[in-house]
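Everything below concerns the one structure shown next.
A single protein chain has been omitted; all remaining protein chains appear in their positions.
The chains carry the letters A, B and C, assigned in the order they are written, with residues numbered from 1 in each.
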Amino acid sequence: MSLRNRWGLRAGLVQLSVLLTLLGSLLPTPAAAHGERATEPYIRTRTVHWYDVTWSSQKINVSDTVTVEGKFHLFTDWPDAATKPELAFLSNASPGAVMTRVESYINGMPAQQSVRQLEIGRDYSFKLVMRGRIPGRWHLHPVLNVHGAGPIVGPGHWVDVAGSAADFKVPVTTMTGEVIDDLQHYGVARVQWWQAGYALLAIAWIVWWIRRPLIVPRWNAIKKGREDLLVTRTDDRVAAGLLVVVLVVVIAGYRYTTQKYEYVVPLQAGSFKTKPLPQESPVVTVELKDATYDVPGRSLRLDVEITNQSGSPLRVGEFSTANLRFINQSLDVALAGVDPSFPKDLVPGSGLRISDDSPVAPGETRKLRLEATDAAWETERLVSFLTNVDSRVGGMLFFFDGGGQRHMAEVSGPIVPVFTQLRLAEKS
Amino acid sequence: MNLNDLAILKVSGLSPQAIKWSRTLDVLIVIVAAFLIWAVSHISFLLLGGDWDFFIDWKDRQYWILIIPITTITMAAAFQAIFWNLFRLPVGATASLLLLLVGTWIVRYHSWQGLAFFPISLVVPGTCLMGALVLDAVLVLSRSWLVTGAFGAVLYGLLFYPSNWIYMAGYFQPVQNMGDMTSVADLIGYTFPRAGTPEYIRIIERGTLRTFGDTPTWVSAFFSAFACIFLYYLFWGLGVLACNSRFFPVGDRFKSIYGGKSGAADSEPALKPGVPS
Amino acid sequence: MSTHVVSSVPSPQVSSAAAGRSMFNFVPVAIGWGLLLAVYASYRLYQGAFAFEYGLDATSPEFARYWMTLFKVEVPLIFGSGLCIWTYLWFTRDRDVAKIDAETELRRYFSLVAWFMMYTFSFLWIASFFGEGDATWHQTVIRDTALTPSHIVVFYACVPLYIVFGVSSLLYATTRIPAFARGYSVPLIMAVLGPGLILPNLGFNEWGHAFWMTEEIFSHPLHWGFPILGWTGLALGGLFIQVVGRMAELFKEVGGPASDAA
Partner (left out) sequence: MLAARLMKRLGGPLLGLALSGAAQAHGGLAIDSDMCKLRLGPFNMHFTGYQPEINGNREFCEDIPKLGHTIVVMDAIEPELREMPIEVRIIRDTGDESRLDAVTVVHLPPKTYMSGSVPFEYSFTTPGKFVGLVTAGDQGQYVSRFPFSVGIPPQHYGHYLLFLGVAVLALGLYRYSGTKRRRLMAGRA
């Protein structure tokens, strides 16, 4: 029986638990999110923006690999409540070790250790190679843990792992030539044999004492001052013998082990630094004039002033924040940017509505109203930025020039809840 | 029943019937004591030094060797004090560490592997059991908590590293991962991801200035032994303190409600604390 | 649990008659353990089945159905049954506890030890089995609520359970045993109140996690309230003196003179 079945006993337990907790058993839909909805909105909208994230496949067998790669941008308007990314670690969010990590890179540098001094306002590429270990349907997110700010979760996608957990093995050969056939069980038997030996010695010692008349007789004996009966001369010998046995076993065992494993290294704890990706000179400046969130309309409205400093006309293609991507439906190159395998629930259907979608000529400055309308603002609990200490919103705007080149710009600023603007939304 | 047992029973002045009852009581008290020692030792160690014992990639040369003996000798000394003072039974330390080890292995299988699918190689626990045996043995031989603190507690702190290195050394062989050299323990920690435990959160040795061979481990072991002495005395005192049997003085209303004061003005004082020094 | 004790005991008989009947009935304790074991095993199986499946995201409807309902059911259920036991113990208390004879008192001491067997058994399950299970949850999942599937079992099921047995032991002692009816015994209060305070200590724990510390180090000072409250279990030593001391005297009184043949 595989690991899960031995403890899960799925068939028997569903009836038992339901019977016990008097619950109706309705058919649940799989939960899409994993705890990131509870992360504060200012962390999800103004810290790490993940983009170009791809998953190599959605269906793998146990021991096959799946690769998550992409880029992330560190927001300039980093919230005060979260510490700056001085120390971060690239990881993944999955329930326990259902998938194992094979390799992880930041800008091509191996990321087994934590990375130090990530620069705000800059971009980094990441790559995460995972391997299926326990069969099931798992939600695989890239996560950047920032020290002091906690886990900042990227977009998640479902990966189905088929096969049986028993086939999973992690063979490794050490630099001293020892071949380990499976890292999962390496050394466990040795630990258990030795600790069983220690435990036997302890049980013998305890039984040696509790097999005699114990509580009331010894209590009365002490009352009558006959302590000498309670700890006899043989007990002294047994204690001295025990002392010798313990010390000899430990010293001999330790000496044998230090000779057997001459070449050992301590735990590796260094962290690494990496330069950010090259930054293109700013092509477009975006200034947020006014941001309102229409609560009943579930619509975020940004009034921005865009100045096109590049040589070719620009059109707004996408607005992305908190792993949600609002695409300008009428711009084909923007639509093409969404990989068909990208999780559907992260690309709101209504997309991004722009007050004036005509290209912005080079050098022109134009006021635009961007509207991102979707229930996701509620379901992702992003609206609590209205009731939070730091009610500012942030996001990434993607522009496409004549040649289909993509340019990015940050937009962030204070946001105000609005309840009356419903009619305006239909009109414009 | 050897001669010594018969002598004890004779001195205790119990009738044959009472002897049978007292044997029943022995069994019950052993069960209650076992449950309680197990529970208190586990919850105390869990939240004072648990992290280093959970994961193989936390077992470093600086904190693991220092913190585990310090956090486990507390309950070992307290329970040792209780059972030695009341019944001259030098089993408190061994029982505390043995039950802690049993409890830890149960959770490693039921929860770490059973719930979160972690391999046991990631979560093998260490143990101070050999130190506890020495603690009890020295208490029997010296019959004095002063000597036990001086000799036993030092050996307790010193024995942790070698007695666990015997089966942990294999985890610190060098291995290559993504081109860098790392230890098998780090590789296990890296391969089996823990969402709530990023790498930088590990409180482990982040750099040693003077490494003469493997002496940093022994430096930590000696410091731990030194700290164990004071903790031993402190918690032996707490154990003695726990053996007080005072009663809160209460008014007559309390007694009448609880039916304690039915007419007879029983002015019999509360039980004399029968705690021999 | 303690029904047979309440029946009014016939007038004190000759101690030899008492010799026949056994002083301690293990059956109620066995039943109690069996029930508790069933409850804990099904909690663990429930966690095994639904913790990772529907417990990861506190905002999802499945979480509400599988976990919030469990939370809303278990807390009133456990404290309710606790209340029943306590009121039962209260209303069947011995109005004239100072008047009982030695044999009844000895029998009641054995029952008190039976209550302690239940209390320590239930305390063991949270301190060891589910306590470290909570560590597994914290180290592997992103914390998103105070009511994680692990907390719903550890703090809102197991802790109330041992509070039920702790207070029952306290009530049993003070309403049935003369020594404990004359005043509140310090060790007994410590042994019951101390672990009981672990539940309110949760407030401090959640405060810390909400404002202060997002990453989960289990031996962080924020958690040190729990072990320190756990140390009050050491009051077992004082209880030993009070219980064993008195029982030693009763053994002599009820058991009769030590025959020299022994």
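Methods note: a residue touches a chain if its C-beta (ideal position, glycine included) is under 8 Å from a C-beta of that chain, and two chains touch if they have at least 3 such contacts.
On a predicted model such as this, the values are computed, not experimentally measured, just so you know.
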Missing chain: touched chains present in the view: A, B
Which residue of B:W38, B:W105 or B:F151 touches the chain not shown here: B:F151
Option from B:A93, B:L141 or B:A225 whose C-beta touches the chain left out: B:L141
Sole residue of A:R211, A:R255 or A:K275 that reaches the chain not shown, by the stated touch rule: A:R255
Selected residue (touches chain absent from view) among A:R237, A:K289 or A:K367: A:R237
Residue of A:T176, A:Q279 or A:S384 in touch with the missing chain, whole complex considered: A:T176
Touch criterion as defined above, residue of A:V48, A:L90, A:I106 or A:L247 at the omitted chain: A:L247
Positions on subunit A where the hidden chain makes contact: 175-177, 225-228, 233, 236-237, 239-241, 243-244, 247-248, 251, 255, 262-263, 265
Touch list for subunit B against the chain that is not drawn: 138, 140-144, 147, 151, 174, 212, 215, 218
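Here, only the chains that are shown with their structure count from here on.
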Graph class of chain-chain contacts, one of line, ring, star, complete, other: complete
Farthest chain relative to subunit A (centres taken as mean CA coordinates): C
Where subunit B and subunit C are represented by their mean Cα positions, the distance between them in whole Å: 22
Computed distance of Cα centres, subunit B from subunit A, in Å: 35
Shared interface positions of subunit C, touching two or more other chains: 48, 52, 136, 140-143, 215, 244-245, 247, 251
Shared interface positions of subunit B, touching two or more other chains: 9, 12-14, 18-19, 22, 25, 29, 86, 110, 114-116, 118, 194-196, 198, 201, 274
Footprint of subunit B on subunit C - complex, ascending: 15, 18-19, 22-24, 44, 47-48, 51-52, 93-99, 106, 110, 113-114, 116-117, 120-121, 123-124, 126-129, 131-133, 135-143, 174-175, 178-179, 181-187, 189-190, 215-219, 223-224, 226-227, 230-231, 233-242, 244-247, 251-252, 254-259, 262
Touching residues on subunit A, where the partner in the complex is subunit C: 7-10, 12-14, 16-17, 20-23, 26, 28-29, 31-39, 93, 95-97, 143, 145, 147-151, 153, 215-216, 219-220, 223, 379, 381
Touch list for subunit B against partner subunit A, complex: 4-5, 7-9, 11-14, 18-19, 22-23, 25-26, 29-30, 57-61, 86-91, 94-95, 97-98, 101-102, 105, 110, 113-122, 124, 127, 129-130, 132-134, 136-138, 140-141, 143, 155, 159, 162-163, 165-188, 190-196, 198-202, 204-208, 214, 216, 274, 276
